[in-house]
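One chain of protein is taken out of this complex; the other chains stay put.
Up next is chain A:
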Amino acid sequence: MDARLRRVNKEIADCKNDQSSNIDIDLVDNSPFHLVGSFDGPEGTPYEGGHFQVDIVIPESYPFQPVKMKFITKIYHPNVSSASGAICLDILKDAWSPVLTLKSTLISLQSLLCSPEPRDPQDAEVAKHYMTSKSSFEETARYWTEIYAGGPGKTGKARASAPKDEVAIAGLDPAHVQQFQSLGFEKGKVIDVLRRLNYRGANVANINDDRVVEELLKP
């Protein structure tokens, strides 16, 4: 049997047998080389209560080259692209070692959620948010966990307090929201559209204002 297939099959089986780690790996289209891994957001973090899915592609030369992983679930984290889910983690690149497994890599991802590394960001805008105001960042991260990863959200303890600034929670720049609000659109709608278009940070340059207005005009 092909060494890669044997290894991947064993890894999937190991994961199934191991109940304690709470890490799941499922096949996509019956191929053991395209998988979906999932785990729960770690406790004591803004991701708590969320369930995160990761797209896994096993390359031809696995395990000698690293697996390709990216988040399917949208997540607000300095080392994960908020648009594409791309992950910035050393073991997925040059620090990969053939002894690492799918399970250990997913556990590393889980621990990345506990300890963001804003100094080496994938999403500079999120990292900036993290560095300038950690509490506001956590607010947004919790909000994202709630709407994208099925987190507890408003029922959670942190959100029980007074209503927070919705603009910051959506991870948007107040100036941008103001800009479209001044055109006569409702604040809630502006936030909704800008968030949907991912109108944040460096991406702003790629999104035409006309496009935003077009979206805003849609009923």
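Of note:
Going forward, a residue touches a chain if its C-beta (ideal position, glycine included) is under 8 Å from a C-beta of that chain, and two chains touch if they have at least 3 such contacts; residues count from 1.
Simple rule for what comes next: contacts and distances are computed from a predicted model.
Per UniProt, the protein behind the absent chain is "RBR-type E3 ubiquitin transferase"; the candidates were "Trafficking protein particle complex subunit", "RBR-type E3 ubiquitin transferase", "Isovaleryl-CoA dehydrogenase" or "DNA-directed RNA polymerase III subunit RPC6". Only one of A:63, A:85, A:118 or A:171 touches the absent chain when the whole complex is considered: A:63. Residue A:97 is the one among A:97, A:133 or A:206 that touches the chain missing from this view.
The chain not shown here touches chain A at positions 3, 6-7, 10, 61, 63-65, 95, 97-100.
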